[in-house]
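Other chains of the complex are left out, but the ones given are in their true place.
Chain naming follows the written order as A and B, and within any one chain the residues start at number 1.
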Amino acid sequence: MADKGCLMVISAHAADFVWRAGGAIALYSGRGWKVRVLCLTFGERGESASLWKAGKSLDEIKRTRREEAERAAEILGAEIRFLDVGDYPIEVTPALRDTLVQEFRQHQPDILLTHTFLDPYNADHPRTAELVRETRILAQAHGYPSEDPPIGAPQLYSFEPHQPEQCQFRIDLLLDITPVFEQKRKAMECMQAQEHLWAYYTDVAKRRGVQAGRNSGQKIVYAEAYQRVFPSVGGAFV
Amino acid sequence: MADKGCLMVISAHAADFVWRAGGAIALYSGRGWKVRVLCLTFGERGESASLWKAGKSLDEIKRTRREEAERAAEILGAEIRFLDVGDYPIEVTPALRDTLVQEFRQHQPDILLTHTFLDPYNADHPRTAELVRETRILAQAHGYPSEDPPIGAPQLYSFEPHQPEQCQFRIDLLLDITPVFEQKRKAMECMQAQEHLWAYYTDVAKRRGVQAGRNSGQKIVYAEAYQRVFPSVGGAFV
């Protein structure tokens, strides 16, 4: 299957990949790509307010978030790995950097999806984005120590943050996720602790769908928005 | 042939389309697309210094520039139309706007290529870009009077200006023009009055080719750079 390509999604917290890139994941796994999600943390401190209010312990919360994310990944057709480095704040260490480099070396991704480089509402998100941008470069270097060969030049996209207008988020790509939206919806529903976001992100997908239609003249119901870090390269206007 | 699509290039002066989009034109005409170039002017006042220095009259210069541009278009496989509205400065009139709207209505372009929206070295270029952006919108409106039906939502790209760093030019797409570069070179050589630019734009194409290679991991020798005005829309990361 990996012949077809590999999509990697680097998610600061356990649920980010679902709200922000669930459609992309379902789309590519459905096409036979390997899709691999790296969760740096479970979002245990920063994005589990209702569990804390319900009196859960840190361990319970991590277990709950892990189980939810695993179910969501399964629905979307993705592998998932939890690095469990601790959130709020994520500390970027040499060990964490090396883990990402070795992941990229081993899985040779064609496409990388992660957070935006600015987010005044969340410091873990831009830190993750910078970490990915840097480790992608390290993984390209012949001199970086590894048992696996250097990677090529995988594309890197930022997925849509919660408040895009405050994050200098520029939409470069509206990805049509209409064929897989039901999968994304089911994956979102795994996130029991964040039920208020199910409808919210369904509305986001609809609005991006309307915009995708207006920007293409095609009939599109649901879409996800992405910002490119590097130029597209190819033989056609796309 | 138009079944395959229509690419329109709107060029402020007679030669702009060659230096900036000659590869794209050759590529698409070679694929059986209709490619249509609109030259708002011959560049008779602003971009024909050597002919003025040689003592030519305005009419001679316009004829010369027209002939060169026609030969270049022929080499590239494009139709060409000259609006002859006078350059340095181009005055945007209601009549000029309407001409563009009717062109878009009649030819139903899928892709539009034109100048950047900022250029401190040339006031005709950004004015043309704004004209295209606006007339594309007018051509979409059902209420705009025309014998032809409204257009859809053609993509709009800015091609690379002469001094990109001073024009806030962001490269969104590196278009691989390796297979057609010889055609572009021959088309450039039609511009007798601007021989100093042949080598210059060959170098630009090489440098963009190197960057295309670095950004994709592919082997690319020559490329052209483009900036997108609207988001891409589709079912894949491109």
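Note that in this section a contact is a pair of C-beta atoms (placed from the backbone, for glycine too) under 8 Å apart; a residue touches a chain by one contact, two chains touch by 3 or more.
All values reported here derive from a predicted model rather than from experimental measurement.
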Given 2 visible subunits, total identical subunits the whole complex contains: 6
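Basically, only the chains that are shown with their structure count from here on.
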Separation of mean Cα positions, chain B and chain A [Å, integer]: 37
Complex contact set, residues of chain B against chain A: 24, 27, 111, 152-153, 155, 157, 171-176, 211-212, 214-218, 220, 223, 225-226, 228, 230-238
